[in-house]
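Removed from the display is one protein chain of the complex; every other protein chain stays in position.
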């Protein structure tokens, strides 16, 4: 954890800074540096997603009706097929019919997207969404 | 579960249908109806998100460094503040420093976004993302 | 134009700054301040879009087949209906069949979205997309 914290200056119009300070308050950031670092990391993640070939972490959110025949089996089967990629899963019983499943997937952006597509494509899955993030050294 | 399945026809150019069939294969859908229903539900979710005042379900993905002072306490505190909204949480140890936390949040789109903003704003959270989905009766 | 330029400092891990400097180079920014200001303004625009009730500027991109009966008339009619909102239009002949039309629309985010939806919904419009930006005083 021998991370070196450095400092750099940003020149900015007074009014733009005022608007940013309001945004910081609204978004509950402790201070400007914290907010700026988050903006920077979000841009880095975006570029990694575009690149497609970098190691990332994906969260796949699935909503499905558990009454649909064989859907749990099919989802489980898919997850085992990618057991080296799917790190963990969270299951929530939303109501009498609907389940929410959140899967954490590791791999290249392209692989993660493919796994997400396969799961969202399973008959009975009503809605699915994928978000990606990263944790490599340059995200310190 | 007395859901009535109905049928409607879609007129489409042959070539556009060919491209769609390729997309269906690529996205692992079983058939056209399954793919069309998913497209419809995704549009409905989008409109609900825009509206802001409808009950939805959010998945908040957070990446943070657990070495940052008090971060776990702060995250836990925030979650308890919204304990009636935060349904469930999944924690993954990504590496020696980084944790991934996925929270399932219920509420109006605006409330979910606010909770997500608060959590992402916590000092030490490196990156956060929110996706929303819905499960109400019109998402059958 | 008596804009006051001020300066503030950002503390950041050395490695994260290195990654940011690579991003700056890749995105062709002249310097860090320029890149940071763009990130800040992009966040402000996002919040304005979410809010829905603030004055913004939208660019609507439409692709359509000009052979479809009455499509030009219908698009023109829609544009005149909102003549106080639609500032300007650009028309490009893409190929023998396809036209691209880009409209610049002024108004509240919600109004802009509605105008865009109406235009994209016109029979014969194949694809449409809306982006929003802002120019008010806090975007200096």
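A few notes on this one:
Going by the order they are written in, the chains are A, B and C; count residues from 1 in each one.
Note that contacts are C-beta pairs under 8 Å (C-beta built on N, C-alpha and C of every residue); 3 or more make two chains touch, one makes a residue touch a chain.
Note that the structure is predicted; figures quoted are calculated from it, not measured.
Although one chain is hidden here, its contacts on chain C can still be listed: residues 1, 26-30, 34-35, 37-38, 41-42, 45, 57, 59, 61, 63, 67, 87-90, 92, 94-95, 97-98, 100, 102, 104, 117-118, 120-123, 125-129, 131, 133-135, 139. Seen across the whole complex, the unshown chain contacts chain B at 3-20, 23, 26, 32-33, 36-37, 39-41, 43-44, 47, 137-140.
Simple rule for what comes next: only the chains that are shown with their structure count from here on.
The mean-CA centres of chain A and chain B are about 10 angstrom from one another, to the nearest whole unit. With touch defined as above, chain C holds no residue shared between interfaces to two or more other chains.
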